[in-house]
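With one protein chain held back, the other chains of the complex are shown just where they sit.
Which chain is which? They are A and B, in the order written, and residues in each are numbered from 1.
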Amino acid sequence: MLRIRCPWCGVRDEAEFRYRGDASVRRPRGDAGLAAFTDYAYVRDNPRGWHLEWWLHVGGCRRLLKVSRHTVSHAIHAVGAPDDHLPPPPDGARE
Amino acid sequence: MLTTRPIGSIAGRGSSGRYSILRLFREGLNGQRGWSHAWRKATPRPRYKVVIVGGGGHGLATAFYLAAEYGIGDVAVLERGPLGLGNVGRNTTLIRSNYFRPENVRFYDHSLRLWEQLERTLNFNAMVSQRGTLNLFHTEAQRDLFTRRANGMRLQSVDAEALDRGAVRSLLPLIDLDNGRYPVLGGFLQPRGGTVRHDAVAWGYARAASAAGADIVEHCEVTGIRQVAGRVTGVETTQGVIGADIVCLAVAGHSSRLAAMAGLRLPIETHVLQAFVTESVKPLLDVVVTYGAGHFYISQSDKGGLVFGGAIDGYNSYGQRGTLTMAEEVAAAGVTMMPGLARLRIVRQWGGVMDMTMDGSPIVSRTPVAGLIINGGWCYGGFKAIPAGGMTTAHLIAHGTPHPLAAHLDLDRFADGRTCDERGLGPFPYAH
Partner (left out) sequence: MTGPARIANGLLTDPDRPVGFRFDGRSFLGQHGDTLASALLANGVRLVGRSFKYHRPRGVVTAGPEEPAALVEVVGPGGREPNRPATTLPLGEGLVAASQHRWPTLTFDLLSINGVFSRFLPAGFYYKTFMAPGWAWERLYEPLIRRAAGLGRLQPVAGAQAAPAETIHDHADVLVVGAGAAGLAAAHRLGTLGLRVILAEQDEVLGGGALQDARWDTWRAQMDARLRRLGSVRCLTRTCVVGAYEHGVFAALETLTPAETAAFGGLRERFRIIRAQRVLLTTGAIERLIAFAHNDLPGVMQAGAALSYLRRYGVAVGRRPAFFVNNDEAYEAAIALHAAGVEPIVVIDARAESRAAERARAQGLDVHGGAVVQEARGRGRVRAVRIVDRDGRSRELEADCLLVSGGHSPWTALASQSGASLRWDESIAAFTPALDAASGCVAGAARGCFGLARAAADGDAAARALAAGLGRSAVAVAVDPALALPEDAEVTPIAPLWEVRGRGPAFVDLQNDVTTDDVRLAHREGYEHVEHMKRFTTHGMATDQGRIGGLVGSAVLALARGLPVAQVGQPRPRPYLQPLPFAALAGSDVGAHFKPKRRLPLHDAHAAAGATFVAVGLWLRPLVYSTETGWGPVLKEARRVRRSAGVTDVSSLGKIDVQGPGAARFLDFVYANTISTLAVGRARYGIMLREDGMLFDDGTVARLGAEHFILTTTTANGAAALEHLEFHLQACCPELDVVLTDVGDQWAQFAVAGPRAREIVAAVVPGIDLANEAFPFMAAAAATIAGLAGRLFRISFSGELAYELAVPAGEATGAWRAVLEAGRPFEIAPYGLDALNTLRIEKGHVTGAELNGNTSADDLGFGRLLKKQGDFIGRTLSRRPGLAAPDRLQLVGVRPLDRTKRLRNGAQLVAPGAAGTGLGYVTSSTPCVLEDGWFGLALLAGGRQRIGQRLHAVAATHGEQIEVEIASPHRLDPKNTRVHS
């Protein structure tokens, strides 16, 4: 069970959040064309390691959080608002 | 429609000899000393016609069918660790072909037919047990959906039966039909569905592929994919560079990472699906049953343990372990469905990492890199697909064109808008 530190609500259990997928893909401009939207909707880096992802705090402030989490250890090293630039993940994270 | 013909048995020519009850008796008199390696522990040669990355169910089955069906024995299967410890050794062992989409019904039913002759094909008893798979429904909407699926299956001469509550009860003496929340209205049974001893599938295919000439190389991790002018030429491994005309990735759970070595990004996210097993008890459950009102399905193994699972954990993960949240939800659904399970004790919980595709269907496809083929994206349905996945991948390798049964599983379907979304959940793997 993940414990996510919401910047507005503090450390909360995973059950309060809804996962919304990869936050490193950003929606292209409307006129970007089919290839760009295919990439956006379907194609993922899917890293084994640090992953930037969306969590919506539905059981709390209902804010959308950008979370940097390790996909093997599940360690979370940063949480922020959608437009925050999160600090780069540490090197050599434990797996 | 492709017909299934028995595959010529080529197993038994290898060093491990032929398995039979007489042999078992003979070896018994001799202290079981006469057995030898089930598969050759090969060291890789510098070059093969085909290199298959991944010594799991699909990789090993592909190697076997390449040799047995398509006459290509110049094959190496490279496995990072010991073979068969990924998803083929971590799943809940179910086989079935009850699907909504006609092309999926065809594909998985072909697989089922290959399962039905597996022990004779491989001379290895993987204990294919067609005890039936039962899906319970709790609402009229679910009944309609399952009716549609069953009718679609029947159109293709695949078995599907609608059961009323009485029939459900007689199959499942422990069920609580009238639980206070979502009473069971009935069920749909596929009698030919069932279970297979999962480890034996890997071992059986490995032994048969090895006997047919394929090299199975364990502890050989692929670290790079070599290309010249957009065409694959081989792989770099921890045991050196191995040349190949065709490289096939069969590493579901890790497809993205291997594809990235060839510069490709895939419509895949990796997620964890957990499984559980209970203590061994005397026969309690003679059918595979799926709850319709929550994440829970369960069957009983020959050894007596009840094997069960639920849904994926719901966020990207490569951690081969289960989480607590989903475990609690699964257990609650189990006790709601069958209150009599309450005192049964769960011995182990584990997880496997799945290639979850963006439409919930697998990928058996060529790629933009010539000579690089992907068998992956099996989501949480890869085990049952092993025979058909191996067969159709072997076809694609041998002929360069998709097997008709797997033509809908190409990579281009996403860009073209021909996705194959069984449940209509859209490009949100965490929701599948």
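Here is the rule we use: a residue touches a chain if its C-beta (ideal position, glycine included) is under 8 Å from a C-beta of that chain, and two chains touch if they have at least 3 such contacts.
Here the structure is a predicted model, which means the values were calculated and not measured.
Peer 1: Return the single residue from B:His138, B:His254 or B:Arg366 that touches the missing chain.
Peer 2: B:His138
Peer 1: Give the residue, chosen from B:Thr62, B:Thr92, B:Asn123 or B:Thr290, that touches the chain omitted from the document.
Peer 2: Candidates B:Thr62, B:Thr92, B:Asn123 or B:Thr290; residue touching the omitted chain: B:Asn123.
Peer 1: Any idea which of B:Tyr48, B:Tyr65, B:Phe107 or B:Phe146 touches the chain not displayed?
Peer 2: Checking each option in B:Tyr48, B:Tyr65, B:Phe107 or B:Phe146, the one touching the absent chain turns out to be B:Phe146.
Peer 1: Looking at B:Gln190, B:Thr270, B:Thr336 or B:Thr393, which residue reaches the missing chain?
Peer 2: B:Thr336
Peer 1: Could I get the residues of subunit A that touch the absent chain, sorted low to high?
Peer 2: 1-3, 18, 20, 23, 26-27, 29-34, 36-38, 40-42, 54, 56, 58, 62-64, 73-76, 82-83, 94
Peer 1: In terms of residues, what is the contact footprint of the unshown chain on subunit B?
Peer 2: Subunit B touches the chain not shown through residues 1, 16, 19-21, 23-25, 28-29, 31-33, 35-39, 41, 81-82, 84-85, 89, 102, 117, 119-120, 123-131, 138-141, 143-152, 154-157, 160-162, 174, 176, 179-182, 188, 197, 199-200, 203-204, 218, 278-284, 293-294, 300, 302-304, 319, 321-324, 327-328, 331-336, 339-350, 413, 415-419, 421, 423-427.
Convention: only the chains that are shown with their structure count from here on.
Peer 1: Could you work out how far the Cα centre of subunit A sits from that of subunit B, in whole Å?
Peer 2: Centre-to-centre distance between subunit A and subunit B: 30 Å.
Peer 1: Can you check the complex and tell me which residues of subunit B touch subunit A?
Peer 2: Contacts found on subunit B: 254, 256-257, 260, 265-270, 314-319, 323-325, 358, 414-415, 427-430.
Peer 1: What part of subunit A is in contact with subunit B in the complex they form?
Peer 2: Counting only subunit A, the residues touching subunit B are 1-2, 14-15, 19, 21-22, 34-35, 38-39, 41-48, 51, 53, 69, 71-74.
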